[in-house]
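Missing here is one protein chain; the remaining ones are kept as they sit in the complex.
And then subunit A:
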């Protein structure tokens, strides 16, 4: 493989990482809102959250991407395909992250909040100082897991015309007649990326365990 072609593969890998990272972050933001809505005692908030979660967890990501890609123009919004891809990935991961976060919030031991009650922290102060920090620590492993899943699932966005790592490997395999080579390189690059994320996650978890994260 020429250096130029390898550079193309690297560039595509970078694209995969950037799109996945943006989607994870946006998904975390939306996931927090959905989680808050779902935990709300108000049915007007919790019901839409439940519907959101069951839709985005129940419909295959591939179908979601195709839906969004075709739905946006149909309602008169024309966006570059990469935006449709990020929207699709973000909404999908948001549903999973909302559920992870809800699990985290629900796992904060009740006694820790009673201790906070006893020293006079208001509900808002308890959320800020006790519940959220502990819930995030409890959610961290699931978040790392989700990041890896999204990195791999991002290969699906090629269906809406985004040229990321998998699509690049496909294109180069076709034009050079060396599929084995390019798919091997793509696989290796995915592995390196996921290992890095997993390693970073493990480090963060270790720091969070003693509380320093």
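Here is the rule we go by: contacts are C-beta pairs under 8 Å (C-beta built on N, C-alpha and C of every residue); 3 or more make two chains touch, one makes a residue touch a chain; residues count from 1.
Here, contacts and distances are computed from a predicted model.
When the listed names "Transketolase", "3-phenylpropionate/trans-cinnamate dioxygenase ferredoxin subunit", "succinate dehydrogenase" or "Amino acid ABC transporter ATP-binding protein" are checked against UniProt, the chain not shown comes out as "Amino acid ABC transporter ATP-binding protein". Touching the chain that is not shown, out of A:25, A:112 or A:174: A:112 (per the contact rule at the top). From the set A:67, A:83 or A:121, the residue in touch with the chain omitted from the display is A:121, counting the whole complex. Subunit A meets the missing chain through residues 109, 111-112, 114-122, 125, 129-130, 133-134, 137, 208-212.
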